[in-house]
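Complex shown without one protein chain; remaining protein chains in place.
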Amino acid sequence: MFYIFCPYCGEHREEEEFHPKGQAHISRPEDPEATSDEEWGDYLFFRDNPRGVHHELWVHAVGCRKFFNITRHTVSYEILEVYKMGEQPSITAENYAAQQGAASADKERNASQAKHQEGVRA
Amino acid sequence: MSQPNRLKTGGRVDRSRQLTFTFNGQRYQGHPGDTLASALLANGVDIVNRSFKYSRPRGIVAAGAEEPNGIVQLGSTEAGQVPNVRATQQALYQDLSARSTNGWPNVQRDLMGLVGKLGGQFMPPGFYYKTFMAPASMWLTYEKYIRKAAGLGRSPTENDPDIYDHRHQHCDVLVVGAGPAGLSAALAAGRAGARVILVDEQEEMGGSLLSSRESIDDAPATTWVEKVLKELSELEHVTLMPRTTANGYHDHNFVTLHERCTEHLADLAPRAGGRRQVRSRMHRVRAGQVVLASGAHERPLVYAGNDVPGNMLAGAVSTYIRRYGVAPGNRLVLSTSNDDGYRSALDWAEAGREVVAIADARQNPDGELVEQARAKGIQIIAGSAVIEARGDKRVAAAKVAKIDIEGFKVTGPVEELACDTIASSGGFSPVVHLASHTGSRPTWNEELLGFMPSPVKGMTPTGGAHGVYALGQVIADGFKAGSAAGEACGFERQDASLPKVDERREGAAVALYQVPHQKATLRGPKQFVDMQNDVTAAAIELATREGFESIEHVKRYTAMGFGTDQGKLGNINGMAIAARCLGRTIPEVGTTVFRPNYTPVSFGAIVGRHCGELFDPERYTAMHQWHVENGAEFEDVGQWKRPWYFPRTVNGKTETMHEAVARECSAVREKVGILDASTLGKIDIQGPDAREFLGRVYTNKWAKLAPGRVRYGLMCKDDGMVFDDGTTSCLAENHFLMTTSTGGAATVLEWLEIWHQTEWPELDVYFNSVTDHWATMTVTGPEARKLMAELTDIDLDKDSFKFMDWREGKVAGVPARVFRISFTGELAYEINVQANYAMHVWKKLFAHGDKYGLTPYGTETMHVLRAEKGFIIAGQDTDGSVTPEDLGMHWAIGYDKPNSWIGKRALTRPDTKRTDRKQMVGLKPKDPSVVLEEGAQIVFDPNHAIPMPMKGHVTSSYYSPTLQSGFALAVVMGGHQKMGETVYLPMVDGQVHEAEIVSPIFLDPKGERQNV
Amino acid sequence: MQRYSGFGLVKHALSHHENWERQWRNPTPKKSYDVIIVGGGGHGLATAYYLAKEFGVTNVAVIEKGWLGGGNTARNTTIVRSNYLWDESAALYEHAMKLWEGLSQDINYNVMFSQRGVLNVGHTLQDMRDIQRRVNANRLNGIDGEVLDAKGVQALVPIMDCSKNARYPVMGASWQPRAGVARHDAVAWGYARAADALGVDLLQNTEVTGFKIRDGQIYGVHTNRGDIEAKTVGCVTAGNSGVMAKMAGIKLPLESHPLQALVSEPIKPILDTVVMSNHVHGYISQSDKGDLVIGAGIDGYNGYGQRGSYPTVEHTLQAIVEMFPIFSRVRMNRQWGGIVDTCPDACPILSKTKVKGLYFNCGWGTGGFKATPGSGHVFAASLAKGEMHPIAAPFSIDRFNTGALIDEHGAAGVAH
């Protein structure tokens, strides 16, 4: 169960106080009438569904009732960043990968070495 | 003789007090401090259960959570039954009553055992996938017998009289396990001033120290335990929780603790001071840091006949002797791969019982404990192991032979040693369960021959859980972990002042899991890996032969690890066997993951108080008491209890719903009725852009609504589908009061907020819920004006207070807003008063209304009346696939509004433009006595074969006392163009109803009645 | 293929079970196949089996990054029913139901399909309206089902609290007698063994790392074991569909959510049917082993972690104890989570894509297991013929742009 920092209340709160509201930064087309059926369908239904860094809209429903954004890893569930409406994330899939890449390159080297080590034969 | 295996001295039981208990109907004695398992062993009870597949006799193997066999049905009354209690974890109490879960007619003489013996060979893993297929029709019959044979204990058949509790806890440092590592971790964090919770699953804190041979600061280890516990209990911010299991580790350091509050006292929670006590309590803990000091589980060796009662874990043997003063037998053979196993032999010898021999798998055992055993003259057979236990209902002998571990074969002659107990130790597995609950996969450590926890943010494993086993190091490691955890929470680091523990020279262990036998695994006697699920080494070998190569496949095919012990004892051995069969290493075969719960938890504890009348809130209006006192039947609408209808009782005869509704409908159409409409959502909207905002969220126009006026509005989602409706009143130029459906109140408020906060923050407008502030009562019917005139100072003249106007004034002396809106089609006044005054107004209306025939009505009558007028209920007449056009509500669609209001764009998509969409119409049954079934499907050709093309369905249907006929609202494909056509409704009883498509407005299409 | 039978079992027992064959081979990937199925779960394996058996396409590879049936097939609560509301989904699930009914014999593997009936309980007037609407539609679609009142429910499930003083009293239920449960692992293994016997290559521990696309036509996949070619590729990777689609440059209207389930400790038989309640949010059946198998709801956030939030489990057990107060003292053994790909209309996608030759079968949400044979069969037909099977056709991706959704939220309700 998540422990979420509400950027408006200024402290961590239990997940039960929040509702997830889907992908963040989905903005309604400026001129809906000018969109094609495909574009309108995309706006309504098509979402990023990444395995990894994801930007989400949440609302502090039982709390200050404010909407805000969370950058969260959809596998580890780690919350990487919380930011208010109208703000942009500083952590994105791209820069997160670059940052992790440096760290995990080492790890992977170790892991691949481990793979070649002979284990116990039971 | 009473308690033949109880030692004269020693142990932590209170010998001064006797507790009587029954097991399988037989009475026994034990002492406070005993577990059910230790008491059974003390009384020489060998067979505690029968295994579920082969019905083999089984005895106690372990002394804790890893016990696979000692699973009993607890409880002396029906309501107090608890299935599948682990005898090793159940404290003994006076009059405890337990039974074996399997065995017929009893565990001693189980007839199914014969079947198991004879038929066992025909029940390899997965045999049920390969059989019972013919004939297909017989499967349900086969299944019935398979089901009967399965299962362990049984559910009670009466409701649980006990109560359960939750407690929300927050702490800086949660320490799981109060053994040496956990105690010192708690001490370090506690001294730093952190909020610490220390939990331990056992009745007493101290963990392995409670049965340890070692000394701390030159005193028995338990003295140190007492000292530490005393210091901890005196620290203000430290909470000690014995008898509490950390059973689930969830994301972001959320841990569930299960505290057994009274389970050690009786079947049913006793009262305290006349008040109910909870049976158990779930603590929902949010911890800053978690220190995992859950210790390690000993691994048994896998050898033939290792499930015969009398085969035990070496550590368990020590625990029973040292902690409970019970020697579970007379003549011991120990089979071990490491030094630690020797403790059991030493303890056994010191208890005055005979150690027949120690079979040590190592060629040159040389640790300190080995020396001690040698000094006691115990025979040590190096390079050997117990390859088979002999015996039927109790071990009678151990077959010992030299073995070649690498070559997996027996190399020397087999010696049969008479004994009644075989202890085995294959080393330790860190208890990594909690660490893997959040998806982190344990990693194999070749040096320690065990899986170690992988890193989890905010969690530090320590002591045995971290693969640290030497006592001095364990205490130091725990202290370090506790101090670091405190530091991570912002507290000062603590310097260790560690107690003195003698270092012990330990010989290296060897990796031994399955012990070779003279016969090949598939041909030899059964070697059990998972005793609870009767999974053998042969089963695992067979699974690998059949192509099940991933450990997950092996586990699923054999059911290994799926028991109530979740493979604590057997999983690593099983993996080792699979690895052997596949010629791979353990880590190549996979890893072992565990899921919550660590040990099973009753549903009741997880439910807590959220059951019975507190299962879900019941929301009441300010007039609820009146409704109750006037005999209302209630309908659940969301969490609200709304009066459904008000049956009258005349001469002892109570009206049916049909009768009550007919009477209520007539009252409204002919006289005057009153409805409690307080549950409608009400949102106070203020701000200079309020009007603009309304224009964007409603489908219709709001630019010109003047103060004092009310308008109906329809809301869509951006897919063009209707999702709520209601009226909104203009209170002032920048001030509106919106109403929503009862169920939609919260959704609509959040809907407004999300659009305002995310899409249109530039609009100056605020939304506040005032649903509960106002009580709403609808007075409606031809006599409504007369009744209102008696109670209000508002000018009710039809020309000054028109339909769709609202006015402010007093009703029954109470300031009120009165709205001339109508959901019945009759003259109607909807009165809003501050809720605290509502009961007064309601009662005053009745005091004056009697002479006009004022009749309270409920939701059912409201539905009939509104349906007669063709008014929809969002959620009943719509289902998320209906557009405003489908409803025929062109008048409420502002296509020419300057903004692209929510839902507009979607109405011109190919599918929403179709002319054959399902459209809202009225249905008039040809036979007026017929009330069509709500949900009845509509067809055009009733003679069509099944599958019959369905063209729509009935959404609302009632009998109308006014029309003297049944009538319905429905959606029909292309229905708007089909007025007057006949449709058919084929029913389950074979009847086919005929109905005519008509306008959904059945009554007063011009609205003359409401507009008077 | 060694045929399985009771007689065979005895024969093998007498030879110490030393002569059982592998249930499927462990082949080396060929350079190319006629059809590649990505994803070795129940649906993928069923697709491969029907391709080979019904449509004569045997040069087929199933590529699985882990172990067969290790995703949602291994994690679901095994309920099988076909009482869906809309014609399109009813046709699909009923097609599956008919195949379930002869499946064990067809693939010579006992999938333990137990037609013990499913109750969908209603607690409010609107629940009952929805139930009536659905059962009426089912009946006219030729699907078995009836509406029961509270008494009828009580008669079928005597241990259920059907009293009036429950917080949400049971008002009735829909009852589909042909519905039931099956042994989930056996479905994957049975299809795997049968497909293998017909020549299908099952490539485990083989991960697709990319698609080979030229001029809008697929011609193969990249894998960690090298490139494998095929002009027809069917992607059946529940829980990972969005990621696969992205590799092919396609966007899907899917979100992957955690779905949790739990089991009690095994107890003696006490519940003989499947009971589901959308209103109080819980459903329950008892496995042949004796565990009460309980499904919890979907968590609202996206998650590939195969775990959800604890309150979801709490709420589910509250619902179960509300309906079955006698289970209060029964103990929960284990919980786990799967990843469900959910569509906005709670219906699956069986569709061609803008890449020629690349098909997707995904978005089953909580309804995947019950559809396994039907999904596999119609998908196989579509791959074999290059045209979507009529039952699959309404489930095209296009519907999200035209607006022709098939909204099954009512029937799908809570996870099932």
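By letter and in written order, the chains are A, B and C; residue numbering begins at 1 in each of them.
FYI, a residue touches a chain if its C-beta (ideal position, glycine included) is under 8 Å from a C-beta of that chain, and two chains touch if they have at least 3 such contacts.
Basically, contacts and distances are computed from a predicted model.
Out of "Sarcosine oxidase subunit gamma", "Branched-chain amino acid ABC transporter permease", "NADH-quinone oxidoreductase subunit K" or "Ribose transport system ATP-binding protein", flag the one the UniProt entry gives for the chain missing from this complex.
In UniProt, the chain that is not shown appears as "Sarcosine oxidase subunit gamma".
Please work out which displayed chains the absent chain touches and list them by label.
Counting the whole assembly, the omitted chain is in touch with A, B.
Given the contact definition stated above, which residue among B:86, B:147, B:191 or B:286 touches the chain not shown here?
Missing-chain contact among the listed residues: B:286.
Can you tell me which of B:336, B:564, B:771 or B:957 touches the chain that was removed from the display?
Once the missing chain is taken into account, the touching residue is B:771.
Would you indicate which residue among B:686, B:908 or B:1011 is in contact with the undisplayed chain?
If we include the chain that is not displayed, B:686 is the one touching it.
Kindly state which of the options B:12, B:517, B:624 or B:953 is in contact with the chain not pictured.
That would be B:624, which touches the missing chain.
Need a quick check: the contact residues on subunit B for the chain that isn't drawn.
Subunit B touches the chain not shown through residues 165-170, 195, 272-273, 275-278, 284, 286, 609-610, 613-614, 616-622, 624-625, 640, 684, 686-688, 707, 731-735, 764, 766, 768-775, 808, 810, 812-815, 817, 833-840.
What residue numbers in subunit A mark contact with the hidden partner chain?
On the subunit A side, contact with the omitted chain comes from 8-11, 13-14, 16-17, 62-66.
Rule of thumb we're sticking to: only the chains that are shown with their structure count from here on.
On a C-alpha centroid basis, what's the spacing between subunit A and subunit C, in Å?
Roughly 28 Å, centre to centre.
Got the subunit A residues that touch at least 2 other chains?
Residues 1-2, 19, 37, 40-41, 44, 75-77.
Two or more other chains in contact with one residue: find those residues in subunit C.
Where subunit C meets two or more other chains at a single residue, that happens at 305, 307, 309-310, 401-403.
Would you mind writing out the residues of subunit C in touch with subunit B in their complex?
Interface residues on the subunit C side: 4-6, 8-10, 12-13, 16-18, 20-26, 66-68, 70, 74, 87, 91, 101-102, 104-105, 108-116, 123-126, 129-137, 139-142, 146-147, 159, 167-168, 183, 185-186, 189-190, 204, 264-270, 280, 286, 288-290, 305-307, 309-310, 313-314, 317-318, 320-322, 325-336, 399, 401-405, 407, 409-410.
Okay, in this complex, where on subunit B does subunit A touch?
Interface residues on subunit B, with respect to subunit A: 250-254, 286, 406, 438-439, 444, 446, 449, 457, 511, 513-514, 575-577, 579-580, 583-588, 718-719, 750, 753-754, 757-759, 761, 900, 904-906, 909-910.
Any idea which subunit A residues touch subunit B in the complex?
1-3, 14, 19, 21, 27-28, 31-33, 35, 37, 40-41, 43-44, 57, 59, 61, 65-67, 75-79, 85-86, 117-122
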